[in-house]
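Encoded as structure tokens, the structure appears first; notes follow it.
Every protein chain but one is kept in place in this view of the complex.
So that you can tell them apart, the chains are marked A and B in the order they are listed, and the count of residues begins at 1 in each.
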Amino acid sequence: MFDFTVVTQWVDEMLRQLLPAPLVNATEFVLVGICLLVAYAVMALGLIYAERKVCAFFQCRLGPNRVGPYGMVQTVTDMIKMLIKEIIEINHVDRFLFNLAPYIVIIASLLAFSCIPFAKGLEIIDFNVGIFFLIAVSSIGIVGILLAGWASNNKFSLIGAMRSGAQMISYELSIGLSILTMVVLTGSMQLSTIVESQADGWFIFKGHIPAFIAFVIYLIAGTAETNRGPFDLPEAESELTAGYHTEYSGMHFGFFYVAEFVNMFIVAAVATTLFWGGWMPLHIPGWESFNAIMDYIPPILWFLGKSAVMVFIIMWFKWTFPRLRIDQLLTLEWKYLLPINLCNLFLMVFIVVFKLHF
Amino acid sequence: MRSTQEYFSSFFNGLGSLLKGMSITLREFFTPKTTEKYPENRAHLKMFDRFRGELIMLHNEKNEHHCVACGICEMNCPNDTIHVESEMITTEDGKKKKVLTRYMYDHGSCLYCQLCVRSCPHQAIAFVPTFEHAVFTREKLILQLNHEGSHLEENKAETTGKSN
Partner (left out) sequence: MSITLPQVVFLFLATVIVIFSILTVTTKRILRSATYLLFVLFATAGIYFELNYSFLGAVQLTVYAGGIIVLYVFSILLTSSDSQKVEKIKNSKFFAGILAAIGGAAICIFITMTHSFPVSHFVPGELNQKVIGTALMGTEKYQYLLPFELISVLLLACIIGGILIARKR
């Protein structure tokens, strides 16, 4: 399989020949930053287009189909519109916090995005506490939302932000526990190790029942964590006039919007990595020719394809179910998902100790 | 123990109903969409017959219409869209009769409620399903519905038509 560290080492050697030693690191930092931002923005554009098309197909209509072939240029024009919109200055807000909040949200999202292994060697951060780091930085986004709601000097924004904060910290528990279940199966928290140990079978097949339950719980808790789908009461237009990002306009609102979509992608990508094999091709033990054909497809296409299926499922949730009230949300988490999660964790530990997995 | 049983049964019932809902939306995802791609499909676009697009006065091949200028449509119109201009002429027998000179219809203020069509005693006016009427100035929307040189069809005026 193509190893992306070949490319990174080639770039490193080129830079060491061309530049004096202190500048090499700085140049590499800048290059990695640019690649990260470009990948983030392109992913956001693709996801917004996919959302509009998928939403339309579920609702028996076509979605954007005028601007460009099949409407593919629509999101680019929307991005241009968002960039040139005026950022309205509001009078009695706490200006520092009001302007800071979108940046906290987008930085949390960027940090989580950089942990994801797209292909062999194609990841930016690869700590040996990888998945734990990912949970840590997603909890920073909550602070950004709370500050946005408070700094808007608007009662409805404050209520939306508090509801959103309560929802996000509740569902983080479920996410953490279901990830912990898979870490018990793997034995390592490093994301590249998790993916490589799925070479002979994806975890959802290896860890049969508890892995499947953990996957379902992770998907539900993931959509609730990113304020998406049937759990989007904090930003419901009919209830709270867009909740915590009511007072934002132009690019500040664009940051919240983009961060929500890419957070959805991050949830899907982590689900792919932990449960469905990351960038590993589908190998059925025994069918060697089939495995050889599967190996021809580049790993990054495997990864993006599996993540696309996960993203489709998350969008399917959103356009099927009606919105949950805040007390129903919290009841779902604390009375149903958390006990199931704990029992599932116990079951997985039992299976790992007695080696009942494949 | 009953509440434990309720907990589990409500959980599984809920799960079943969620999956059923998702299967319905998935089926909807794959059905072919009925959206008409409008400017490209003008060649074979057919509006359904009862669509109210434009009011016309019915004329036959001999350029004759059925309007006796009674003014019932003008009285029934909720928006003062119709103005019937008529004059009294004397026929050969010496009787005075009202005939239509101009039937003015302001398309810009028409509600398409078809009260005029339904109240016409002689079915002189009708709605047709043409819908491409966009113009650049409002004055172009004030139309005269009776054609040039048309007159009342004679035998229809003698019999009392069914009023609907």
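Heads up, the rule we're going with is that a residue touches a chain if its C-beta (ideal position, glycine included) is under 8 Å from a C-beta of that chain, and two chains touch if they have at least 3 such contacts.
Please read these numbers as outputs of a predicted model, since none were measured by experiment.
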>> For the chain that was dropped from the view, give me its touching partners among the shown chains.
In response: A
>> Among A:F2, A:F127, A:W334 or A:F350, which one touches the chain that has been omitted from the display?
In response: A:F127
>> From the list A:A136, A:A199 or A:L356, pick the residue that touches the absent chain.
In response: A:A136
> Which of these, A:I80, A:I169, A:I284 or A:C343, touches the one chain of the complex that we don't see?
Replying inline: A:I169
> Of the listed residues A:L158, A:L177, A:I204 or A:L332, which contacts the missing chain in the full complex?
Replying inline: A:L158
> Please identify, in ascending order, the residues of chain A that touch the omitted chain?
Replying inline: 22, 25, 94, 96-97, 100, 127-129, 132-133, 135-140, 142-143, 146-147, 149-151, 158, 161-162, 165, 169, 188-190
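Here, only the chains that are shown with their structure count from here on.
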>> For chain A versus chain B, what separation do you get between their C-alpha means, in angstrom?
In response: 52
> What does chain B use to touch chain A in their complex?
Replying inline: 11, 18, 21-22, 24-26, 28-29, 31, 33-35, 37
> Taking the complex as given, what residues does chain A use to touch chain B?
Replying inline: 54, 57-62, 65, 316-317, 319-321, 336
